[in-house]
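Following: one structure in structure tokens, then a few remarks.
With one protein chain removed, the remaining protein chains of the complex are shown where they sit.
Let's turn to chain A:
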Amino acid sequence: MRTKMILLGCVSLLGLLSVQCFADHKTKDSSNHAKVDPGNAGLTLPAGFHAQAIAENLGAARHIAVTPKGDIYVKISSGKPGNAIAVLHDDNGKMDVKTFGTYRGTGIAIKDGYLYASSDEDVFRYKLDDQFQVINKDQPEKIITGLINRRQHESKSIALDNDGNIYVNIGAYSNSCQVQDRAKGSKGIPGCPIRDSAAGIWQFRADKANQTYGDGSKFATGLRNVVGLDWNNQSNHLFVMQHGRDGLFDMWPEYYSLEQGNELPAECMYKLNKGDDAGWPYIYYDGIQNKKMLAPEYGGDGKKTGGENAIDPVAAFPAHMAPNGLLFYTGNQFPAKYKNGAFIAFHGSWNRQKGQKGYLVAFVPFKDGMPSGKWEVFADGFAGIKDIQSPGQAQHRPCGLAQGPDGSLYVTDDVKGTVYKITYNGK
């Protein structure tokens, strides 16, 4: 009874709040469409950049895609009927939000007249009309089906190249391929069998119905879990962000201190060629020593190196920050240094101890298809608090990234479902 009353109270409060937000939004938008939020929607940005929350309370807003007309498709990871994809259409300053589809999942992309979206097992596509609107919302074509989903690392993120291929992440349903997942001291399974059907990027045709493992090919292996990935049109390569392994200190305190567990391994960016192996679960990348290290499950002790045949990352970031979105910026709105560089949405860590890290959008400059400088924080303040002890305290967590036709950058948040639009005017 009491909880019910409290709940009721909360719900009505939320109701009031959202009515308030809506009201604010409407007046703001209708009075002057181009006006920016002086508070930058709570974000901190480099000088001359501005942020605006263009939608709120969408639910678990994961990846995002923007059409050449400026309509925005957001993949919502929700099992609620009719709530798989949100379409945001700016109707003369008033944001019109509609939803359709019923499946959880993260991936969404637009390519050659189709909208692609993924559940945690399948990939669908929807034909777009000449206004880039979905023609038949209730009958997508299922192009890929039956991909492994054992709850852990379930996101089937997607990216497309210019030759009619689609790349799908199939994350490892395990932390480090132990006999007993995440158990203290449990050894790695020899010849890790998870790599046969997961822990990599699979390549399929973008236009063929009902493909499954046998119809596609393993493009790259040894990747524990990739949520953010993007095709780089400059170098014609797939780039991916790997979520590095957890638990070096928790499970192997004989080899690692709490601090080492916090700082290892690096979150890595890889540039992939067909057949590449990034080494999971046998190795991890130590971003402090810049070395591939043998995993303790496979005989490592924090000192032995390994992975002679595994590729090296092209960029390494602090541990556990959970890179969920990757976007190569090709627009002309932002200053020249951003052109062709990579934006990365870090969802924020949960398994650091004594203070979490991430919850920001980072930037890495690129030249000729390779990183050309150190990474930097681009947008911060999503969490709404300074000293984050546990991820539940974060009011927003960045997840997906997209570029609008005018070169604006869009960022999703999967806590409350806010969509941020970041613009540059130099002022």
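The rule we apply is simple: a contact is a pair of C-beta atoms (placed from the backbone, for glycine too) under 8 Å apart; a residue touches a chain by one contact, two chains touch by 3 or more; residues count from 1.
Here is the rule we go by: contacts and distances are computed from a predicted model.
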Protein name as given in UniProt for the chain not displayed, "Cytochrome c", "Citrate/tricarballylate utilization protein", "Molybdopterin oxidoreductase" or "Phosphate ABC transporter permease": "Cytochrome c"
Hidden-chain contact residue, picked from the options A:37, A:90 or A:250: A:250
Residue of A:44, A:152, A:197 or A:333 touching the missing chain in the full complex: A:152
Sole residue of A:162, A:180 or A:425 that reaches the chain not shown, by the stated touch rule: A:180
For chain A, the residues touching the chain missing from this view: 60, 77, 151-154, 180-184, 186, 246-247, 250, 350-351, 353, 389-393, 415
